[in-house]
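Shown here: the complex without one of its protein chains, the others still in place.
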Amino acid sequence: MSVITLTTDFGPGEYVAQMKGVILSLLPGTTFVDGSHEIRPGDVLEAAYLMEVMVPAFPPGSVNVVVVDPGVGTGRKALVVRYAERTLVAPDNGCLTAFFDEATAVHEITEESLFLPEVSATFHGRDIFAPVAAYLAGGGTLTGVGPEFSGEPVRVEGLHAEGEHGRVLHVDRFGNLVTSFPGQSVTDRARLEGPQGIVERTARTFSEVEPGLAFLYAGSGGRLEVGVSGGSAAKHLGWGPGTELRLRSDA
Amino acid sequence: MSVITLTTDFGPGEYVAQMKGVILSLLPGTTFVDGSHEIRPGDVLEAAYLMEVMVPAFPPGSVNVVVVDPGVGTGRKALVVRYAERTLVAPDNGCLTAFFDEATAVHEITEESLFLPEVSATFHGRDIFAPVAAYLAGGGTLTGVGPEFSGEPVRVEGLHAEGEHGRVLHVDRFGNLVTSFPGQSVTDRARLEGPQGIVERTARTFSEVEPGLAFLYAGSGGRLEVGVSGGSAAKHLGWGPGTELRLRSDA
Partner (left out) sequence: MSVITLTTDFGPGEYVAQMKGVILSLLPGTTFVDGSHEIRPGDVLEAAYLMEVMVPAFPPGSVNVVVVDPGVGTGRKALVVRYAERTLVAPDNGCLTAFFDEATAVHEITEESLFLPEVSATFHGRDIFAPVAAYLAGGGTLTGVGPEFSGEPVRVEGLHAEGEHGRVLHVDRFGNLVTSFPGQSVTDRARLEGPQGIVERTARTFSEVEPGLAFLYAGSGGRLEVGVSGGSAAKHLGWGPGTELRLRSDA
């Protein structure tokens, strides 16, 4: 009962299907969970946030692959990380930033005998990450994919706000804005400033707020989020991934 | 071989993934079917229609979760329904309207020991519905989730047309309009009126009709639908979910 989760910026189509086909060819009976395939193309910061929020929900023993890989085909390295009994597989570009501090092992993927016989220049998801994930989910060891990683893994900047300065990390399907501020910063005195907009209202749930008004709340992923009841905060405020924000605490 | 189906307005991303992770952590080996995650945000009527059309196709023994939940975090109740050997799990807001008349049991979800240790204010899909679904799919009883529901469950209005008056319930990917009129009302004398448009042509299949022309047909879900061969009826007519319609029978 191996569980492999896949998170990419590929969209839910032919690329993800090929990864699953490769994995099932090597490890029949794998259970797949699609994390998200809607990450903005190349947005490693969004990938890092989504992995942070999803991985704890995935079961111990699961192998969690994230491929947002604008540097595919260059010299960027590839990593396997062990974190809280889960295994994480990704290019070394910051997608796994949330996990390095508490990782119990980080290995570099170098064992080419695990890869597909022909490795393309543009699709390591299928040719490298999929077969490596199958190997690991089938009981393979981290040492089997390559040596302990001696360098410092790449971390993406901006995953956590620094003081007053943060940003939008992700917009969900409702148009809610997930920010780099912690959920605990939602207090009666909080005041979030962004381009052409300020949000000061706070609430616990959407139904507390009059439709059409923007408000701050502590999101289910542990971050300060901005919502509009019955509407899209992203549209309402014109903010989106990367929008810079400032969080003040009114005296 | 437990089957759990998930239908939401979350989009196919991180929220659905977290629900699946929670379920797999509790019930390894679960088979998931994604019903739809493209329901319009908060549109309980569309959810009710989609459940009506999908649930009969899902296998007996399956646990079918629908979470379209604009009232999350308020006092709205949550239900488990047994219908035709299937189990349905949802907030008590009308998502399960199609099933109450023939339900063999309706229980309220109250057993907090089944929930995740920390229940968020905005994501009961992950914190309540997912673990309850895992419990039920793993053989748990309705009594185990809470007592028989003593009240009258909430029903959504508009799922079935009343006389001549109906509406659009759902637009599929082709732009076909699914209405609240029954499929049997497609007759040679039918005449469907909506804003700035009237459709009188009827057909059995798309290829019978000249491209670009709107027509009525009995859809595969048992409803009167409006299609345009080689095009989108929704775009062609400018109608969408909620559009009010009138169905006349020309004498």
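A and B are the chain letters, set down in written order, and residue numbers restart from 1 in every chain.
In this section, contacts are C-beta pairs under 8 Å (C-beta built on N, C-alpha and C of every residue); 3 or more make two chains touch, one makes a residue touch a chain.
Just so we're clear, the structure is a prediction, and the values are computed from it rather than from any experiment.
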Query: Looking at A:29, A:117 or A:139, which residue reaches the missing chain?
result: A:29
- prompt: Considering the whole complex, which of B:113, B:150 or B:207 touches the chain not shown?
  reply: B:207
Task: For chain A, enumerate the residues touching the unshown chain of the complex.
output: 9-18, 20-22, 24-25, 28-32, 41-42, 70-74, 120-123, 126-127
- prompt: Can you name the residues of chain B that touch the chain not displayed here?
  reply: 1, 3, 5, 7, 12, 31, 33-38, 50, 53-54, 57-60, 62, 172-174, 204-207, 217-221, 230
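Everything that follows uses one rule, which is that only the chains that are shown with their structure count from here on.
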Chain A and chain B: spacing of chain centres that average the CA atoms, whole Å: 30
